[in-house]
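Shown below is the structure under consideration.
Just one protein chain is left out here, and the rest sit where they should.
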Amino acid sequence: MVKAPTYLDRGAKVVDIGSDFRLKDRATFERVYKAEHSCWELVGEAPYGATELHRDAIRAARLVANPGCFAYTAILALAPLVKAGWIEPDRVVVDGLSGSSGAGAEPSVPTHHSEIGNSAFPYNVVDHRHTYEIEQELSEVAAAPVTVHFTPYYCPFTRGILAGCHGFLNRAATRADLLALYQEFYAGEPFIRVLPFDKDPKASWQYLPYPSVATLAGSNYVHIGVDVDERRRRAAVFGALDNLGKGAASSAIQNMNCMLGLREDTGLAGVGLHP
Amino acid sequence: MVKAPTYLDRGAKVVDIGSDFRLKDRATFERVYKAEHSCWELVGEAPYGATELHRDAIRAARLVANPGCFAYTAILALAPLVKAGWIEPDRVVVDGLSGSSGAGAEPSVPTHHSEIGNSAFPYNVVDHRHTYEIEQELSEVAAAPVTVHFTPYYCPFTRGILAGCHGFLNRAATRADLLALYQEFYAGEPFIRVLPFDKDPKASWQYLPYPSVATLAGSNYVHIGVDVDERRRRAAVFGALDNLGKGAASSAIQNMNCMLGLREDTGLAGVGLHP
Amino acid sequence: MVKAPTYLDRGAKVVDIGSDFRLKDRATFERVYKAEHSCWELVGEAPYGATELHRDAIRAARLVANPGCFAYTAILALAPLVKAGWIEPDRVVVDGLSGSSGAGAEPSVPTHHSEIGNSAFPYNVVDHRHTYEIEQELSEVAAAPVTVHFTPYYCPFTRGILAGCHGFLNRAATRADLLALYQEFYAGEPFIRVLPFDKDPKASWQYLPYPSVATLAGSNYVHIGVDVDERRRRAAVFGALDNLGKGAASSAIQNMNCMLGLREDTGLAGVGLHP
Partner (left out) sequence: MVKAPTYLDRGAKVVDIGSDFRLKDRATFERVYKAEHSCWELVGEAPYGATELHRDAIRAARLVANPGCFAYTAILALAPLVKAGWIEPDRVVVDGLSGSSGAGAEPSVPTHHSEIGNSAFPYNVVDHRHTYEIEQELSEVAAAPVTVHFTPYYCPFTRGILAGCHGFLNRAATRADLLALYQEFYAGEPFIRVLPFDKDPKASWQYLPYPSVATLAGSNYVHIGVDVDERRRRAAVFGALDNLGKGAASSAIQNMNCMLGLREDTGLAGVGLHP
């Protein structure tokens, strides 16, 4: 919070990878982060760095607020659906599985291998800070308030986030309808891959249209899979990305490329490791 | 399906660990399992083997339908809440994390270590068979139809199930309210532990009132943790058990103990391994 | 070191699970542990707690020095071979794989999930303290000096030790010869299982006569597998146990049972979890 103004004063462009400029409502920010903001006047000019939603603003910006990793995953997974207005906006449920690197490099009890290496558990179960980013962005996309019920879990993988997002359909829709909606929404996006289901899912598990988080490790890609329970009118959308890639460092580079007028995928062409 | 009648004819008591006697609606059974039932007349006399919900019937039964592992976890996690009528019955969301042993002993692509060892992915995303067990039992508990939106995920642990269950509160309730509700509902149950939150959660992560699935490995215990997002009126309940223990073999023993008039914890006293 | 005399003075029998009474040479102890010993007079009366090697002394003892987990594994894996005098005593190589619980319950960088969860690395590569226990015990078994070249590695499992032990044969010997030697040496031992190879190893991987460390989790059992490279005259012996079971807590119980004249397997009958 202290440093961004310094760099901006020197004429630099800044992609802030922390949480200081993400939330646009000051009271929310100060309550959620339990801190006063020292340069609130900058918040207004800093687009939220979900490139796919704010590309034009990012291109013109000198300060970008790079998204939180969980938030970015859920926002990308849900944006087409809330924009279309197909789901109840106050009942969106997101369960987010995080690898251990999401907890940082500092050893801790939850990331001690003996605790998590062969286990899984929820944490920060309600009112997680990233909830506010998701609600802010989805509400803007929907042009109406969206309420998100988000819970994170630690799982024994090292990198990545898998967000299972559930919405209650307010109209009849099939899996094919959702797929078409998402493919159109993300057409031309260099780093979003909406997984198809044209292969026979019986033929091989590998053709199933859901993301597997490890296949994105080291990349700037996002995989999105969609499904519909027609019987119960639920849309299920799964987003996955590398929390240290598209969820942090490489999405910052993508935004930097935008800000500098470079090709957006400069330095970001690599695909994920598998396995 | 073929064998239970044979054993019953010989005068044996039977705990059926498969899915043949769980669902009580014939049309549902035959649609979901894509099979005709060869001895439907037995279904009516076979209590669903969630001991905590059907203890008296199990004690009197000669045939018990042992629950599916995912179903049992979700049912136990949600029964107190739906019985109390505190949540919207048609909007219950369950995300269930499964270890690899849930897929069976046979090697397969999803359980190939290179695919899952450092990853996670959803599967059978909508209309999973266990959904019907959960809906059947919760509807009975609620004395009203309950709709469950269930999705399973494979995660890289070997044993266990962690079910994250979300319900939308139709009345104000706090975490303490839920805790009291659950403690009362499960009072005296030998294998259900409702996790307290009287310790300072800031003091140590280990006091957080959510289950960690590995700590139940090898045991017949179920851990349940509860929380409430008062701001958004969501109840979050987490159930965990060992899919090969309380989710299968040892719960069958618990039911057998009931049927034979033995102490219910005979042979089942062991707690889980940690780590 | 301070407490054992206190308990002994009160007439208690003591199984010391630390390292204070294991090494019988004072200069070695004080150099290796960089500490003066405050009650060296007790060391002489404390048998090294490898039950299989010192059962009579343990039965008569009031103080037992429970073995280090790596040391115990390697000692059991190598004792028959060095006693028979079939391998060069100064060229014994042991590579020991340890799970993360071997590093203790305290979070640390090497056991941080992001570091070890999908990796492996050596540590304490030369002159590990357990080397001296192994050399002491094998030299006594062999009635001649044995030199052990021991290196530990951390691997991403939670419980267990797998010791790969290599000796250079000084006589022709086959795998069957080794198997017979080990079966005779450990005949009647309640917790040592020398893995047979009478099943067709082509038929199924599960019949291969080598231990898999996780199958011992939670138990007091030791699995030992043997093989011979006749072409290069190497004996390969693999020992595995649960570092928190036979490598610590449950072997202490086995020794306590001996000291108290109880059946040696009292409270220890459980087998390991699989998976």
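Annotations
A, B and C label the chains in the order they appear, each numbered from 1.
Keep in mind that, in the parts below, a residue touches a chain if its C-beta (ideal position, glycine included) is under 8 Å from a C-beta of that chain, and two chains touch if they have at least 3 such contacts.
As the structure is a prediction and not an experimental result, all values here were calculated from the model.
Considering C:10, C:34 or C:231, the position touching the chain not shown turns out to be C:231 (whole complex). Touching the missing chain, out of C:51, C:212, C:243 or C:257, is residue C:212. Within the whole complex, the absent chain has one touching residue among A:159, A:175, A:233 or A:246, and that is A:159. Of C:97, C:179 or C:256, it is C:97 that touches the chain left out of the display. Take chain A: the residues that touch the chain left off the picture are 100-101, 117-118, 158-159, 214, 217-218, 270, 273, 275. Taking the complete complex into account, residues 99-101, 103, 105, 107-109, 111-114, 116-118, 156-158 of chain B touch the chain not shown.
On the side of chain C, touch with the chain left out of the figure occurs at residues 91, 93, 95, 97, 108-110, 114-115, 117-123, 125-127, 147, 149, 151, 153, 155-160, 162, 164, 166, 168, 204-206, 208, 210-215, 217, 225, 227-229, 231-232, 234, 236, 238, 275.
Everything below uses one rule, namely that only the chains that are shown with their structure count from here on.
With chains as nodes and touching pairs as edges, the resulting graph is complete, every pair of chains being joined.
As a whole-number value, the distance joining the C-alpha centres of chain B and chain C reads 40 Å.
Remark: chain A and chain B have CA centroids separated by 31 Å (rounded to whole angstrom).
The distance from the centre of chain A to the centre of chain C, with each centre set as the mean of the Cα atoms, comes to 49 Å. For chain C, residues touching at least two other chains, in rising order: 100-101, 117-118, 158.
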